[in-house]
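Once you've had a glance at the structure underneath, I'll fire off some questions.
With one protein chain held back, the other chains of the complex are shown just where they sit.
== subunit A ==
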Amino acid sequence: MTLTTDQLRAIDRHLRKDNWLLNEDLIAELADHYANAIEERMANDIPFDLALLDIHKGFGGRKGLLKMEEDYYTNQSRGYFRHFKSILGSYFRFPRLSLTVFVAIAFYLLNTTYPLFLKSIYLGGVFLVILLMSYVLAFRQLAYWHKSGVGRMALQGVNSALFIGYYSQLFLPEKLIQGFHPVFTTLICMVFFLYDMSTLELFMKYTKKRIKTA
């Protein structure tokens, strides 16, 4: 027995309005579960409202659903952090290791040729674009999920610290920058490069994974 549009809307209302769920992915997953379970019960002559109530009990009522959503956020954050570590790690393994080595050599050569490379407006521009892209994606996610887990907050916190750190050093006296060893400045560039490339990939991956609800 297939549910009518009104019945599907009633399930959606039940999850969002009656039980205060906010996470779109979780709502979509649970709505499908409710619909399947209600269809089965209705095929056994159980009315829609009773079936809905019965399934709701299985989820532990509103308290159970809200706890599930809370755990969902926690698990998502853990998942992000695990993914972030694995993406970052991939830059130290083949085939990406070649890119890391290539970029590091390029940064080193630029830093030795132009001692003020770190203060270069062009380098600043490149980092700014990468950072802004990751921020746009991050804020889209934050606005979408309403809440943020500890893992993502930590990621964004470190990102902000690096952002502030990098741009404040742009205003450091040139003499001080010239005093830095090229290896040190290359290291700074590499931290930015790897951190932002990994963050960007992570957010792009999760944006793609989102359930599209029309």
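Points to keep in mind about this one:
The rule is short, and it goes like this: a contact is a pair of C-beta atoms (placed from the backbone, for glycine too) under 8 Å apart; a residue touches a chain by one contact, two chains touch by 3 or more; residues count from 1.
Definition applied: contacts and distances are computed from a predicted model.
Missing chain, UniProt name from the options "PadR family transcriptional regulator", "Putative hemin import ATP-binding protein HrtA", "Formate dehydrogenase cytochrome b556 (FDO) subunit" or "Signal recognition particle receptor subunit beta, a GTPase": "PadR family transcriptional regulator". Summary of contacts with the chain left out: across A:16, A:33 or A:96, the touching residue is A:33. Within the full complex, the residue among A:9, A:82 or A:181 touching the omitted chain is A:82.
Within the entire complex, the positions of subunit A that touch the omitted partner chain are 2, 8, 25, 28-33, 35-37, 55, 58-60, 64, 68, 71-72, 75-76, 78-79, 82-83, 86, 209, 211-213.
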